[in-house]
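A selection of the complex's chains, in situ.
A, B and C are the chain letters, set down in written order, and residue numbers restart from 1 in every chain.
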Amino acid sequence: MNLGLGNLFWVVLQRDLLVAMRRWSDICNPVIFFVLVVALFPLALNPRAEFLRALAPGVLWIAALLAALLSLNQLFRADIEDGTMEQLLTLPYPLGLVILAKTLAHWLVTGLPVVVVAPLLAITYHLPADAIGILLLSLLIGTPTLSLLGSIGAALTAGLRQSGVLLALMVGPLMLPVLMLGARATDIALSGDDPTGPLYLLGALLALALSLAPPAAAMAIRISAD
Amino acid sequence: MARRRGGGFREVDLLTGTGLTLWRGANCLFDALSFSAAPGNALLIRGPNGSGKTTLLRVIAGLTLAEEGEVKWNGTPVIGCDNSGRHLMTYCGHATALKPELTTMENLRFFARLSGYPIRQIGELLVASGLAACADLPTRVLSAGQKRRAALARVFMSGAQLWLLDEPQTNLDSAGRQFLERMLQEHLAGSGTAVIVAHQSIDLGAAPVTVLQMGEAA
Amino acid sequence: MWTWFFQLASPPHFYRMAGSLVPWLLWPALLLIVIGSWGGLVQAPADYQQGDGYRIIYVHVPSSYLSMMVYVTMAVAAGIGLIWRIKLAHAVAASCAPIGATFTAAALVTGMLWGKPMWGTYWQWEPRLTSELILLFLYFGYMSLRSAFNDLNQSDRASAVLALAGVVNVPIIHFSVLWWAGLHQGPSISKIDAPSIAFDMLWPLLVMILGFTLFFLGVLAMRVRGEVLEREFHSRWAQDVLRGASPMEAG
């Protein structure tokens, strides 16, 4: 078993991306869901420009959070059901690294597309350009944190059936600070102030999640694969 | 189908379980169960349905926690949050660990890379396991027996010293069972260890076999 | 110290200890709550702004405080159970959840009842209120996760991970009044150096908090006893208990 750790990370990442490419709907679905949620509001509500603009940071961030929640459900599920997880668990490698690779693959496939289309949708909500920049930045820092936090919940519920909503229930509260900071930063930018405060905090959360979530998820997955 | 590993196994390649106890609900599946298996030996777990064979195998693999007792492999406990104790052990349960979206080849290639099996030899292995025609089919469409064969090919590729097989004959036709037996005989002859759960008879050639009979079914 | 600890962690021992502890917790709790209620409802003067309406504080503050205290207890117990694999700790954590959820619900309900006269609305989407609501969800999440697994061992460990991850919510609740300007009262009694509340109003509150805490510990001990018995159902001592013998005789 002469596989370096960097190599291990790469092999797992590559495999997960390959699986995702085979089911291209994996890549499209979260982002389309995101667009759907964002598009629903002007339909269900009054679509006046200033109203929409005030709504934009909240709606876009909430939609991003919901898209993340929904797709997280699948993060480890397939691996547990088809027995791949048993194999990964008995490998002589640190499990946290495997989990990190899987989470990164997941973010690349589901989170990144959301970050990319968000500015386009923000334009339809009449958001000014500098606020869009901050929105983009906050999503770019915030959504990986969402994926990482979600990986803990996904690991805990991967063996269960009706996990979609249970997962939302469990990690929703954990994701709340990210949501509030992200929406806050955009809101501040919208009112013309300096949003670096919340952005730094978002960065700190990302660093925290990056170091704590993979081991926690590793522990959780050992339990749910039992 | 030449084995990848060069040398033999060390003397310490010993599997021991001591005082294993596990309750499930009100059923005691095993109570102070002990066993050991030396290199080149096979441990055959037998017993009626529901007697705890699968559970025991998962305990040996470190996938399930026993309430009491300990399983050691190479002298280190298999349980613990670091994976060092799992060194060179492979588990093959009811699930086949194949990604339905990937082809047979892609699935095996992933495990080959994890275990360091030479990628070039996968083709040979596919022929030996009778899967040559399925190499480029997504495993989703394989038949039950073909999936099982692919899972067994993975076991072979792992190059592990300890094989843990749960009813490996399931869904196999007679050619498949022969492939399995040949594989096992070769593994044992190379002084590997195998723990096998089986309801049917299985021909392990000249290898010494210890039978572990599990209690009556609940 | 350590031997004592491990002896306590042995289920039959704990079962017996907790059993004898329960009356020593619940009776004083009752006494304190009666005294505190008397002090709060009769002895303390009416508030010059709020009249008698403020008296709900004597239920609101203790239950709010306990809603968080219980969560911390639960998380600590879960952590101990996870790290040192002590089943008793898991039993404690599992028993905390419904109690904590009840206190949280009580804090929300009393807060809402108080909010109507104070703020003119039952509910306001405001940081402290919202984070308290989320605490309730966390309790629910914890309990539904527990019930979702079939194996006790598994649900113990899985729910422990969740309890630990959710502990970040507690400081958020506590400091939310400081971090975000909302409607909710700032710290008035927890500022130990200079409590901004009259002593006549304060002492019944402190008595109530102590009473509620003892009540919590008493109920916890009772619940853990039940939980331990259920878990050790197949063991000899549990069978003896169920047959009516004392667990000590069973060894």
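Everything that follows uses one rule, which is that contacts are C-beta pairs under 8 Å (C-beta built on N, C-alpha and C of every residue); 3 or more make two chains touch, one makes a residue touch a chain.
Worth saying up front: this structure is predicted, and the values here are computed from it rather than measured.
What formula, in the shown labels, sums up the chain copies of the full complex?
The complex described by this file is made up as A x2, B x2, C x1.
By definition in this document, only the chains that are shown with their structure count from here on.
If I average the C-alpha coordinates per chain and also across every protein chain shown, which chain's average lies closest to the global one?
Answer for the innermost chain: A.
Which chain has its C-alpha centroid farthest away from the centroid of subunit A?
Computed centres place B farthest from subunit A.
Select, from all pairs of chains, the pair with the highest number of C-beta pairs in contact.
Chains A-B share more contact pairs than any other pair.
Rounded to a whole Å, what is the gap between the Cα centroids of subunit A and subunit C?
The separation of the two C-alpha centroids amounts to 33 Å.
Provide the C-alpha centroid distance between subunit A and subunit B, rounded to the nearest whole angstrom.
The computed centroid separation for subunit A versus subunit B comes out at 36 Å.
Please work out the Cα centroid separation of subunit B and subunit C, and write it as a whole number of Å.
Going by mean C-alpha positions, subunit B sits 48 Å from subunit C.
If a residue has to touch 2 or more other chains to count, which residues of subunit A qualify?
219, 226
Which positions in subunit C are in touch with at least two other chains?
Those would be 151, 153.
Going by the contact rule at the top, pick out the subunit C residues touching subunit B in the complex.
151, 153, 233-234
Contact residues on subunit A for subunit B in the complex?
Of all residues in subunit A, those touching subunit B are 1-3, 8, 11, 15, 18-19, 22-23, 78, 81-84, 86-87, 89-95, 218-219, 222, 225-226.
Along subunit B, where are the residues that touch subunit C in the complex?
Touching subunit C: residues 23-24, 26, 28, 65, 67 of subunit B.
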